[in-house]
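One chain of protein is taken out of this complex; the other chains stay put.
Presenting chain A:
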Amino acid sequence: MENKAIGLDKGWDYMQKGITKLKRILEGLPEPPFTSEEYMMLYTTIYNMCTQKPPHDHSQQLYDKYREAFEEYISSTVLPSLREKHDEFMLRELAKRWANHKVMVRWLSRFFHYLDRYFIARRSLPTLNEVGLTCFRDLVYQEVHAKVKDAVITLIDRALLKNVLDIFVEIGMGKMDRYEDDFEADMLQDTGAYYSRKASSWIEEDSCPDYMLKAMSHYLHSSSETKLSEKVQNELLVAYANRLLEKEHSGCRPLLRDDKVEDLSRMYRLYCKIPRGLDPVANIFKPHITAEGTALVQQAEDATSNQASSATGVQEQVLIRRTIELHDKYMAYVTDCFQNHTLFHKALKEAFEVFCNKTVTGNSSAELLATFCDNILKKGGSEKLSDEVIEETLEKVVKLLAYISDKDLFAEFYRKKLARRLLFDRSANDDHKRSILTKLKQQCGGQFTSKMEGMVTDLTLARENQANYEDYLRSNSAAHPGIDLTVTVLTTGFWPSYKSFDLNLPAEMVKCVEVFRGFYETKTKHRKLTWIYSLGTCHINGKFEQKIIELIVLTYQAAVLLLFNASDRLSYSEIMAHLNLTHDDLLRLLHSLSCAKYKILSKEPNTKTISHGDYFEFNSKFTDKLRRIKVWEILPLSFREFSPCTFISWNLVYLLLRFQNSDPKFVFREQLILCKTNIGNCRNCFLEDIFYLNFVNSPSKVPLPPVDERKKVVEDVDKDRRYAIDAALVRIMKSRKVLGHQQLVSECVEQLSRMFKPDIKAIKKRMEDLITRDYLERDKENQNMFRYLA
């Protein structure tokens, strides 16, 4: 259809009507919205005016008029309205005007869209959109932005602010320079001041978690975040760090106390961004753990002093268990809340080092830990646990060992207990045994476990050896001693030292010993066998009048009893002469056989205690309803040795307790089988737990020597430590030749730290000794330097 060209004025008039309508809508005046027809007409008008053939092609003019439309509106309406308002109201107005402007741009650019497609594109002019925004920027923004910034800063109300700030961003049309230059710099500075004020009011009012929540949510535009964060962090968190953390009811300590895992995690996240921000948190974490640990120790102490005798040892075991739990709990905090941060690992370690080294009722933690392991691993121990649980627990115990400074003390105690278990507890699980040794080796080094491994190997070899011995006897039947003998050979050095008394063995046993020695020499000529009779057991058949009863006795007891095969009646001194024992030993032996539960021997006079003038006879009238009985004997405890030879039956214990008003402590120990003789039938001997008493006040009806095992262990370890320190000092000085005192001491401590924490005084003492022995000398000029003397 050939239309008459639309003239510019006429066309523009028509457009102007549309624009006016739009303005009215924006101003909120009652005005119906654009219908699609109206829109179409406006669009088409522009279209036509642009597509008309020159000279009626009005694109350029239309482009200019488009701009002018904005300019006019802004100048006449927008700016005045902004100018008359201030502060928050101005901001609101600005936000409104901007929103309106965007709408206006959107609509007008739709109407004038055709320009975008061809005219603008062809001439690479700013798009309609850009033009619209530029108008606002040049006219409005330029004028008001300073005022706006000030207003923003004084107010900082989030929602409104966001709207206003978006202006700054969008004005930049994709670039942030408007925002940064005009706004951000000042804002940062003033924000600092703002938050400082806010913080001081929050710290008063809010609990720590709430404060932290607010801190997290109060961040402005994301690009400012880093710079702003620092400022905010500084004001909110750092300045008030201590107060915040120390808040009595909601600070760090109560969070720990109440296991508020989420809050603690948040605390970590907030503080980890600040340099050194985590230090105060760690500084609360550590004493908190230390206090809890120390409380556990104190609980154990109190419980043991209040507790009746039988439960000694139980409290200590409970303590270890609780310590393990405590460790698990706080390790979880470190890994979960504190993201495995080294600072917290360190705090945990140091806290544990403090209370793990406290003694409880005179027992060192090293000993307690060793006893704990022993209980888990031995058959019939107080813990009956599944294999997995045992493995897990052992794993944790070894971790705890890392915190104990006297590791070598632990090794000694553990070794002694291991020896006991190995020799007695043969049915116990080998895997656990080996696995804990592996773990200990990993933790503390090969030297730590070499002796223990030696012990385990010895037993394996012993089994082989016994089989070989039996073969040997089969092939040399003439050599057979007539008695079944089981021997376990231990390598000295690996095992704790056992004393051996020079007992005069009965002839039958002598033969056994000789035969075995003969066999052993066929295997190796370079080793010397030392027999430990104090730990052996025998099965003897006692032919009593009523019936034959098999007696399970210790070798010493057997030696006494067998004397009566040759004589009917023997005096104390005769027995003494025959056996070559000490008085103490003999007293106990005879007591166990004549005055205790089973009176195998009858005594004259028939008193309750043994004296040197007594006479003894085989008590043929003895009988018991059982066919086989264990005759418990109170053997002497060689004070300095480990041998748990003092043992006593339950009944006697109970009775003695009743007689005594003193407070005996029980310790449960197990018997060692070292040499087992089986007369007649071949049977496996087993022994139940044997108890021995450690009387605090010594007088008792039955003479019992004090137990000094713990003391011996401590002495041995001290001696080993002296050698270790000497060796370390010499090693260091040999390689360094000249070294300052402090450095020498610290290197020495370091070298030894895997096993124990050497006392500075001990090191000084060893140094003095080395000076006297001419290994070292002090430098003449510098008193703090030492020199190695080759």
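Basically, a contact is a pair of C-beta atoms (placed from the backbone, for glycine too) under 8 Å apart; a residue touches a chain by one contact, two chains touch by 3 or more; residues count from 1.
The rule we apply is simple: contacts and distances are computed from a predicted model.
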item: Undepicted complex member, UniProt protein name, chosen from "Defective in cullin neddylation protein", "Ribosomal biogenesis protein LAS1L", "pyruvate dehydrogenase (acetyl-transferring)" or "COQ6 monooxygenase"; value: "Defective in cullin neddylation protein"
item: Chain A residues touching the omitted chain (full complex); value: 740-742, 760-761, 764-765, 768, 771-772, 777-778, 783-786
